[in-house]
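These notes concern the structure reproduced below.
Only a portion of the chains appears, each positioned as in the full assembly.
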Amino acid sequence: MTMKSIPLLLSLLALIASPALASDPSPLQDFCITDQSGQGVPLNAVFANNGKVCKDPKLAQANDFFFSGLDKPGNTTNALGSKVTPVNVAQLAGLSTLGISMVRIDYAPGGQNPPHTHPRATEILTVLEGSLYVGFVTSNPDNRLISKTLQKGDVFVFPQGLIHFQQNVGYKNAVAIAALSSENPGVITISNTVFGSKPAISTDVLAKAFQVDKMVVNQIQSQF
Amino acid sequence: MTMKSIPLLLSLLALIASPALASDPSPLQDFCITDQSGQGVPLNAVFANNGKVCKDPKLAQANDFFFSGLDKPGNTTNALGSKVTPVNVAQLAGLSTLGISMVRIDYAPGGQNPPHTHPRATEILTVLEGSLYVGFVTSNPDNRLISKTLQKGDVFVFPQGLIHFQQNVGYKNAVAIAALSSENPGVITISNTVFGSKPAISTDVLAKAFQVDKMVVNQIQSQF
Amino acid sequence: MTMKSIPLLLSLLALIASPALASDPSPLQDFCITDQSGQGVPLNAVFANNGKVCKDPKLAQANDFFFSGLDKPGNTTNALGSKVTPVNVAQLAGLSTLGISMVRIDYAPGGQNPPHTHPRATEILTVLEGSLYVGFVTSNPDNRLISKTLQKGDVFVFPQGLIHFQQNVGYKNAVAIAALSSENPGVITISNTVFGSKPAISTDVLAKAFQVDKMVVNQIQSQF
Amino acid sequence: MTMKSIPLLLSLLALIASPALASDPSPLQDFCITDQSGQGVPLNAVFANNGKVCKDPKLAQANDFFFSGLDKPGNTTNALGSKVTPVNVAQLAGLSTLGISMVRIDYAPGGQNPPHTHPRATEILTVLEGSLYVGFVTSNPDNRLISKTLQKGDVFVFPQGLIHFQQNVGYKNAVAIAALSSENPGVITISNTVFGSKPAISTDVLAKAFQVDKMVVNQIQSQF
């Protein structure tokens, strides 16, 4: 490589050096499409959801704002009997800095989207097919369960950071579309996170927290 | 002062009673349900979408977070051949301070959701049925149209404040569900706002802005 | 209307009197002291943490920005062996709109502050006395436990919305001071919220979520 | 209760009636005009810049968004030889929740707008007439003075919260128009605040802070 090729290299670098971390509330440009071309740089592996890189807005194309396949049923053949298909900034680069995302959720009969939180978003959900028993629990000290059984066309809100769940209580598959108030809302499934973290939270902590025998904790942990 | 004068007094008080203008990004409580009981006070008339009043969170009920009917087709028998059914803080009080809302849009064949902006929100849309030609235009100076024809299951993003539209380009009804990154995103339909404001923007201004004869302006204005 | 009916009227008015839901990031005045004088109006009962009322800034006094007693050990004689003493907007009215709060946490030997989240805040903690094993778990899909044993003078950070805990792993009492990035951060203790909500989340949902027998769920629920 | 006691009642109510503390970044409605009609309630006296009250948007008028007189020179016959004419939410009710305000500043020859900060805003200033020596100082530890002499048509930026000043260094009057990134930016004049607070900061504190004899502190304090 000669000194002459530095400008070329710098041009390539300029493509990866452009940051896009405006915060949710107020974008600073029309849009900022996460650059995934990478020019040979494994950007995703390195940047994950931190530090997206924008591409030149003049190169923006309709496909940058487009995702396809939300009409496809998710595969619910799993222990929970449900499947979440996300459309957030990881799937749809044009969402970067724009503060919103979408998901499709499929539920087999009896299937559930287990208790979880979104650390950075409120969720609004509408039922496309089937019957869902849904609920969320208010924060301490009240811990009130606010729940309802929803039918097709019903809409429900799960406020930011609160633990919530949905369960298919009908005899056939259920489908919901939900939107979240962040392009990267995050998901924390309670059971996986508490009993299935890597490495595990000490049995001692969990036994006391849930007021059960350590053997019960070990039993639950072994599922995850 | 008699009991009869209480309504009058309450009306006066409504003017000073106050607003809950939390901003989008970061709620300060689990939720804040707009109080619509009103205790005889015509709150809606007075506060409209400014200054919602929260009710005691201990009185919150599942119905405060619930809306029903998004499975019902909107009536598209109108000049535009489309109908938007909104689910924002005006319809669903529990959305207050939570920064998100939802809409269903129905389109007759050839029907359109005409060019408009949301002054306070980005929109993410998915097609449930039919084919939609959708697009948005970037801000000055480029004014690039970024457009695409969407099919069932496709998702598209319209960034905050940009002018965008959808048109049913199929032979049957089309349906979309969209979400917006504010509980009160606002809608500004360009044609109505520019040519149908009350009172009208002066013909002089519009004729020069659109570089047309005043007669053309008058003709367009007469439609709104 | 008699003077006797004023309290009733004021109660009605309390329902419409309004909230001060400024958001965390950017206050709009030097300060907004939550008015707790109430003038006979049971404001706290009605507004709780929603909709604080500001008092005339000219009447602000040093005591409005003051709290006393954070040097007093909390009573740790309870099942968890720990006690949190909060200093947020509920205890210190002057914090309203200013986006920060503080807590003291006492731990008996072996005591723990069990796994919990703050839906609206990051926490920074420093150990004043003793040894604490602390940790948090990252969101899906990794669910990595990031943990460390802290000694006196050590500082640790628990990012917004992530599940975290502390346990006294020393032979004597431990004490920590922590600060949170909201005047009303909220606390969601996982065990209480999932297994002790009122009313309970259905055994069916919990058994499948935690992959255990319903009897185990019932056993855990019976502790809360 | 008689009609005569209504003003008293309204005064009590003013204390509970509530605030409109939307934050700067993201309004939740087209606008929120501070209600100053008051219906006999001395709202301004009670709420000052905390807790504005919005009026029914349907009653909004052009005058709610209007202020007049920024072409009038301010009276600079005072110790500093300068005069600031503010146009913020206190003068222009329609600015509420919209995050911007404006000022005109007049300077006699040699006059100055003394070192001050805006705790909640950045300032951008343009010179209409005359020559101004302007500057701001960066925060610790560098405390660099960044200064320049401006002529007619020049523009300068004073970043949020930094100490800055302007001085007329020409032979005739100078005039500037500036804008601030908050509808209620606040002003903290350093000299008045440090040496002229009511009551005074203890001489002991100030003598050590400024490394001078207490007599010098007393001398300076006597000017304010």
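Per-chain numbering from 1; labels A, B, C and D assigned in written order.
Operating definition for what follows: contacts are C-beta pairs under 8 Å (C-beta built on N, C-alpha and C of every residue); 3 or more make two chains touch, one makes a residue touch a chain.
Quick caveat: nothing in here was measured; it's all calculated off a predicted structure.
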Worksheet item: Since all chains share one sequence and 4 are shown, how many copies form the whole assembly?
Response: 6
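The definition used in the following text is that only the chains that are shown with their structure count from here on.
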Worksheet item: Of the pairs given as A-B, A-C or C-D, which one copies B-D, with over half of its contacts the same by residue number?
Response: C-D
Fill in: Separation of mean Cα positions, chain D and chain A [Å, integer]
44
Discussion item. Based only on mean CA positions, could you tell me how far chain A sits from chain C in angstrom?
Written reply: 25
Worksheet item: In chain A, what residues contact two or more other chains?
Response: 25, 135, 139, 142, 144, 147, 159-160, 162
Worksheet item: Which positions of chain D touch chain C when the two form their complex?
Response: 1, 9, 12-13, 15-19, 21-25, 45-51, 119-120, 182-184, 186
Discussion item. Touching residues of chain B toward chain C in the complex: what are they?
Written reply: 1-3, 5-6, 9-10, 13-14, 17-32, 35, 37-39, 41, 43, 51, 53-58, 97
Response to the item:
As the complex stands, chain B meets chain A at residues 23-25, 27, 30-31, 57-58, 60-63, 65-72, 87, 92, 94-95, 98-102, 121-124, 126-128, 135, 138-139, 142, 144, 146-148, 150-160, 162, 177, 179-181
